[in-house]
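Left out: one protein chain. Kept in place: all the others.
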Amino acid sequence: MKILILNGPNLNLTGKREKDIYGNLSFEEYLENIKPHFPGFDISYFQSNIEGEMINKLQEANQTQDGVILNAGGYTHTSVALADAVKSTTIPVVEVHISNILAREEYRHISLIAPHCAGSVFGFGLDSYRLALVWFGFLSEG
Amino acid sequence: MKILILNGPNLNLTGKREKDIYGNLSFEEYLENIKPHFPGFDISYFQSNIEGEMINKLQEANQTQDGVILNAGGYTHTSVALADAVKSTTIPVVEVHISNILAREEYRHISLIAPHCAGSVFGFGLDSYRLALVWFGFLSEG
Amino acid sequence: MKILILNGPNLNLTGKREKDIYGNLSFEEYLENIKPHFPGFDISYFQSNIEGEMINKLQEANQTQDGVILNAGGYTHTSVALADAVKSTTIPVVEVHISNILAREEYRHISLIAPHCAGSVFGFGLDSYRLALVWFGFLSEG
Amino acid sequence: MKILILNGPNLNLTGKREKDIYGNLSFEEYLENIKPHFPGFDISYFQSNIEGEMINKLQEANQTQDGVILNAGGYTHTSVALADAVKSTTIPVVEVHISNILAREEYRHISLIAPHCAGSVFGFGLDSYRLALVWFGFLSEG
Amino acid sequence: MKILILNGPNLNLTGKREKDIYGNLSFEEYLENIKPHFPGFDISYFQSNIEGEMINKLQEANQTQDGVILNAGGYTHTSVALADAVKSTTIPVVEVHISNILAREEYRHISLIAPHCAGSVFGFGLDSYRLALVWFGFLSEG
Amino acid sequence: MKILILNGPNLNLTGKREKDIYGNLSFEEYLENIKPHFPGFDISYFQSNIEGEMINKLQEANQTQDGVILNAGGYTHTSVALADAVKSTTIPVVEVHISNILAREEYRHISLIAPHCAGSVFGFGLDSYRLALVWFGFLSEG
Amino acid sequence: MKILILNGPNLNLTGKREKDIYGNLSFEEYLENIKPHFPGFDISYFQSNIEGEMINKLQEANQTQDGVILNAGGYTHTSVALADAVKSTTIPVVEVHISNILAREEYRHISLIAPHCAGSVFGFGLDSYRLALVWFGFLSEG
Amino acid sequence: MKILILNGPNLNLTGKREKDIYGNLSFEEYLENIKPHFPGFDISYFQSNIEGEMINKLQEANQTQDGVILNAGGYTHTSVALADAVKSTTIPVVEVHISNILAREEYRHISLIAPHCAGSVFGFGLDSYRLALVWFGFLSEG
Amino acid sequence: MKILILNGPNLNLTGKREKDIYGNLSFEEYLENIKPHFPGFDISYFQSNIEGEMINKLQEANQTQDGVILNAGGYTHTSVALADAVKSTTIPVVEVHISNILAREEYRHISLIAPHCAGSVFGFGLDSYRLALVWFGFLSEG
Amino acid sequence: MKILILNGPNLNLTGKREKDIYGNLSFEEYLENIKPHFPGFDISYFQSNIEGEMINKLQEANQTQDGVILNAGGYTHTSVALADAVKSTTIPVVEVHISNILAREEYRHISLIAPHCAGSVFGFGLDSYRLALVWFGFLSEG
Amino acid sequence: MKILILNGPNLNLTGKREKDIYGNLSFEEYLENIKPHFPGFDISYFQSNIEGEMINKLQEANQTQDGVILNAGGYTHTSVALADAVKSTTIPVVEVHISNILAREEYRHISLIAPHCAGSVFGFGLDSYRLALVWFGFLSEG
Partner (left out) sequence: MKILILNGPNLNLTGKREKDIYGNLSFEEYLENIKPHFPGFDISYFQSNIEGEMINKLQEANQTQDGVILNAGGYTHTSVALADAVKSTTIPVVEVHISNILAREEYRHISLIAPHCAGSVFGFGLDSYRLALVWFGFLSEG
């Protein structure tokens, strides 16, 4: 099963700030650590701070992947364009957030992306990604 | 690990309506099916249509359980009282929803409960419960 | 035709207050008075101040009755849970109110229940119930 | 008992569209069919697409009729002028709607007219009119 | 000086209701009573319940009158079309209201017409019209 | 192809005011000037300041025309009744505005009519009508 | 008849700015000019930029005057305290504004004072005061 | 004087959490401590997490008590049904809150219950109850 | 214990209006009557209609008193400046209102001052002040 | 006449999805098909998913083109930056949309771009572009 | 260059509270410290807690100063009267705030004064005043 993890703005800083929460691991290192739990998976990773590059990548993934795990960061709450891109995919997209966006500032309570996703996982730290991968595992079980 | 699954109003009807989505399984049957995946777990189940009974149960679980998986159904969006009860627990509570509440009517986009939960899992059908259990598994791994 | 009249919070006080409007009749007495107008009907009555008990009763009625006349009182405007219960019934539910809720405080102008009802009758005093029964009579005429 | 049925904009199209719901009967034909159920009634009918003509008619009815059944169509939600006219009548006015306006688009949830009516009947199809007539029957019973 | 008094919906009922406030005088009788105070004026009067007829009259007055006193009744708060008509006049229009609209229901606090008027006079009963005429007197003084 | 151009309130003043923008041509003269560009078309024209007359005309056009070009003027933003009339037509209706309503006062940003139209053309001056006719030409091309 | 004209903040600048509109007359000079039109009146004048001083003066006037003409300037829209003071007077208070507040910025459309006034006169320049005096003349006529 | 103290959801946890604020006393122990200050009082106590049970108790108290001290907890902000119950009592009800609800989250600033209470006491910790009792003492003084 | 009672705008009129509610006592007389109940207290009193004078007094009291009882009248709902002043005091301030502000007009439901007060007492008439004094008594008890 | 067609996010997918509406033509193929209708035009085409690239292109076009046809896709509703770019162009920009944005989700009803465009064409499918080109033809006619 | 620094409510407390932020300097001492940096300046200082006194001072400064540095404190967000006073000055007024008001409570995000100021400086502590003075230095450079 081919899965793209697509991270949005400022998520390249994971592991470089707020180390008390997530430790010293960068996202890439975290990913290496959890890959052994998903033996049949081909997991790729892409991060961009640019909204349109995320759309480009999502359109491309729709041709080449079996699913996408999307953490759109700050674009979650503002990007109609990215939401339209998710809407036009034919493969399942799972929305994840490291923190619980519903427990933060009010402008983060809205996800324009959620209505077009297979499901959403919020607030479990980096384990939100791992749960999303587990779900793709359920999916491949049938 | 002792986990209570606490279901709110109308969730006793699962498996009796919308069978095309969830099959003919009642929630109890579903639970029996997935229990073998969680060998070290002691999973109990309680459902009530009465808001205050859910509060009672949650207060009790806080004394006797290691965690709660809470689907508050329609009370998710309206019950300050239930949210206060979640806030006062000292064990982790995970919020789940069968459907993606952010993709439904606008009055369902608000979760009063989310700010006080460890995390939220929305939209994966009955597998939302299973993912929540997987997370408790991560937790017990340390 | 089997019809349940389901009354919500504070409606047990009918006839005990505001006697200048409704006379000294309790709801039960009123019901006895109008029953002779509906010879082929089997009319039962249930009142509760507890939101969840109303949901319980509605779920039960869906198995045993041909229709429900529902005056949800103050829950009309706030209960997503009760509205979900009405939505999941397969028998017709008619919403009634003694007063015209659209002519009262603004927070009473919203009915979460109405979208899931066969129809609504507001403002005719206790005769709102009688009109709802008349409609079930039309229904049984075909 | 002299009753005017006053229909507003686009209600002259009843029976010409959405035939699957109301059959092929025009409103006039429907009225002929139900008149025999109301032997002591003198029922007249007026329809206009023009807001001000409805006000004219309502003012006139206040001098000549015992009651009015009013379906103001789209003016229900926007016409302060028509609502003022209803407010100044001294005979009872009953508001009816064929569909349940509380179950449609949000801008149809507001009735400017309701606060000044004896009562409201929504959502029973053309039978909303018949129920209103039944209520005038209750009224003449005393 | 030629002045048109243009009254909107339901203002033909003045003097027929709420007699304790305005006495038994109809608007026409009131007008006859105050005309002697305005010797150099040619005052005409038009009332309609129909929004579009008011627009017709206003467009016509713009060709034939020196000023308009406009009480748009319920259309004050809702009619963009009438406001546009006032905006396109080149003679002064004075807005009057018998009651103080800012002291009534909230939806009456908005006047779509006011921004396009020379001035507004609210709340002095029928004397609001007389004050408007006095102002046209000031105007003719230079 | 039979097309009705239906103009709403105050649009009879076109060419009589704001001459610096549209020249001295009345709408009728403008129409004569562009008719030669549409040889196979039978174009008729109707203007009214009265909301209900526009509804009357629209209902009639639905029986006799192939399409309608509708500039509802101020009723665009307020008339649920007119919008309902557009919704019930079975021929295509194109919404036009001389100015760009989205660039004017906020209360003009809402068009109740647009959701029921084939398309909308805003802001090209009187050429908005000509573009609408061009589109009907595309339509007749197939 | 003893009348106090009570002017609020920045109204001491009248005649010193925007001279193209009101000429070079200060408010005091204007007042001298119109006094001859009101022979039986004893008109006093007070201006303050301080909200509480206006309340003090209004309370005092309630003991010593027959009426007050109040232009509260910027406090019109924000001062609950001043509105309470107007509410507690037993003599008639007339609200005036030089400009038409309903035609200016949205935050000026609200008058907290209007609900407690005998009437309001807006937008006639300094003549708004003169019209208010004329009305007190009507009042003394009986 | 017979007074019922009626506590709502989660208030059974007082003394069990946030001990730094209220000490180790449970509500029952606190009550025993202050009773000696109110020698002529017969004080009873009831707590429920269930909205409808609170309504039941309030209706009953209206028959048997001289007053009620009500802390509705989270239902304060959401329960139209409970507010209706307070409204229909004929004995004085005093609203109390341990914390100052106006100083907390915005959704706690609204009290649906306050409009129907004799008065409200917020923010004095458990002493809010004691102050309410003191007031009933004033009342019995006459 | 030195306590300042600080009354805001229009509260100097207490006892001069609405005598049916509070009797003929002025606030000063009321104060004399209750002082004997508070033997160890040194109670001073200050009233002003001027927002800034209240701030001046509050800043001064912070140096010289042990507590303040504040009824800010109409400034309660609008004065950020006064609220800031309360916030910067280091002695306890208790907010009182004679009427229940939550039961009055909607713009009175907001208290900018409450978040910075020790507690709030609303709606007990002049006894609101007495209850506040009682609370300072509790405070001095320790 | 040199015209740039500037398409925003996801519009590169036209012809690849929703084939039942637009056929199998890509936007480029569609453009080739209509070019013969515009013999004197030099039409270029640019698409980007990146908001800032669209701004870059628009700034460049302002130097090199006679007009722009802009379909900003999802950025229409959210991009103040793109709207500022349109505002600073000195050549006419025509806004087009394939669907009628006023008939879709509420967040699509707002166009930040429209106020700065020569005109807007919505809802005619790909023919919206063709109509925009026709208008540039009118413009070149003079 | 003559500059008035005009400080509003509670700013007389600077240096007496929050000493960890601003040190022990009073505003007057701070002013003495920075004056040497502005050799050609004649800087005066005025503070008042009274809104109307600030208006008085501002009107006076308009006659006697070359510029004003205004920190309106809590009146920034509520005072239409003060904003009107700023609007009527003909000398430049610079708005300053010690803290960044856009980073505090939502009701502090609105500045009624800003639209009428030459510019605004927020959030640099007492150095906000110094930057404002620097700007007046730029101004005098030409």
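The first chain written gets the first letter, and so on, giving A, B, C, D, E, F, G, H, I, J and K; residue counts start at 1 in each chain.
Simple rule for what comes next: a residue touches a chain if its C-beta (ideal position, glycine included) is under 8 Å from a C-beta of that chain, and two chains touch if they have at least 3 such contacts.
All of these numbers come straight from a predicted model, not from anything done at the bench.
A.B. asks: Please provide the labels of all shown chains that the missing chain touches.
C.D. replies: For the complete complex, the undisplayed chain touches A, J, K.
A.B. asks: For a quick check of understanding: of A:12, A:26 or A:44, which residue touches the chain that isn't displayed?
C.D. replies: A:12
A.B. asks: Tell me which stretches of chain J touch the chain missing from the display.
C.D. replies: Spelled out for chain J, the touching residues are 50-53, 55-56, 59, 78-85, 88.
A.B. asks: Which positions on chain A touch the chain that was left off?
C.D. replies: 8-10, 12-13, 17, 48-53, 73-75, 77-78, 107-108
A.B. asks: Across the whole complex, list the residues on chain K that are touched by the chain not included here.
C.D. replies: Per the touch rule, chain K residues meeting the hidden chain are 100, 102-103, 109-111, 114-124, 127-128, 130-131, 134-135, 138.
As a working rule, only the chains that are shown with their structure count from here on.
A.B. asks: From chain F, what is the lowest number of touch steps before chain K is reached?
C.D. replies: Minimal hop count between chain F and chain K: 3.
A.B. asks: Common contacts of chain D and chain K?
C.D. replies: Joint contacts: the list comes back empty.
A.B. asks: Please state whether the interface between chain D and chain E is built from the same residues or different ones, using more than half shared residue numbers as the mark of same.
C.D. replies: Mostly different residues: under half of the interface numbers shared.
A.B. asks: Give me the superposition rotation angle from chain B to chain H, based on Cα atoms, as a multiple of 5 degrees.
C.D. replies: Superposing the C-alpha atoms of chain B on chain H needs a rotation of 120 degrees.
A.B. asks: So which of C-D, E-G or D-E matches B-H, with over half of the contact pairs the same residue numbers?
C.D. replies: D-E
A.B. asks: Which integer distance in Å separates the CA centroid of chain A from that of chain C?
C.D. replies: 48
A.B. asks: What are the residues of chain A that contact at least two other chains?
C.D. replies: Chain A, residues with two or more chain partners: not present.
A.B. asks: How do the chains pair up in terms of touching? List each pair.
C.D. replies: A-B, A-J, B-C, B-H, C-D, C-H, D-E, D-F, E-F, E-G, F-J, G-I, G-K, H-I, I-K
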